[in-house]
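All protein chains of the complex are present and in place, except for one that has been dropped.
Then we have chain A:
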Amino acid sequence: MLTLDQIKTKDLEGAQIAPAGVVSSKDKRAVVAKGYSDQTGWMIAVRDARDKAAFGLLFDYYAPRLKGFVMRSGTGNAQAEEIVQDVMLTVWRKAHLFDPQRAQVSSWIYQVARNRQIDIIRRESRPVPEELKPPDSTDEDASQIIALDQEAQQLRQALARLKPGQREMVEKAYLGDLTHAEIKAETGLPLGTIKSRIRLGLEKLRHELKDLRSP
């Protein structure tokens, strides 16, 4: 287990340097001091301070990735940009629901994107699980947020280590390009590799959920 200080150093080494003066230096200092990833810091600034500069940075980081993601499924350039706009605007508007103790930024944006895409195509809300207690920003556990940031980074590394064919299957599964039956038929291979990561995070999340669940 890495100590908080080790994580801080590690994160800072790999951190992308935001243009100076874009995020207010006070916010940035607070986030850097806590050792959060840039993305988590931006998202928290958007949520708590409605910080448009931080949102701009979030947009610059995620919009090209989100566009690449939706275009993988065969969506054309113009429509992909419409989806990106819709999702990023939803991220801004629903920022108060972002809880970094439960979901890392990329995981949260992925959920927003899935929900929006389905809502738009079906013109009917996608069934979603009951929300747990709403996030309480005054009482956030920094170590839990850092742990989720770290886990997201490890998942990306695990994905990068997959053989090309396996990686493609995992990508197709999470792009929504595989039916349930196809995913079921494929579990032996690529999902298995991700599964060990999932299992590692599971106990921690379960423990966390027990504490987070409203009485």
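General observations
In the analysis below, a residue touches a chain if its C-beta (ideal position, glycine included) is under 8 Å from a C-beta of that chain, and two chains touch if they have at least 3 such contacts; residues count from 1.
The rule is simple: contacts and distances are computed from a predicted model.
According to its UniProt record, the chain left out of view corresponds to "ChrR family anti-sigma-E factor" among "ChrR family anti-sigma-E factor", "NADH-quinone oxidoreductase subunit K", "ATP-binding cassette, subfamily B" or "GT4 family glycosyltransferase PelF".
Where chain A meets the chain that is not shown, the touching residues are 52, 55-56, 59-60, 62-69, 71-72, 77, 80-81, 84-85, 88-89, 92-93, 102-111, 113-115, 117-118, 122, 124-131, 148, 151-152, 155-156, 158-160, 170-171, 173-180, 183-184, 187, 191, 194-195, 197-198, 201-202, 205-206, 209-210, 213.
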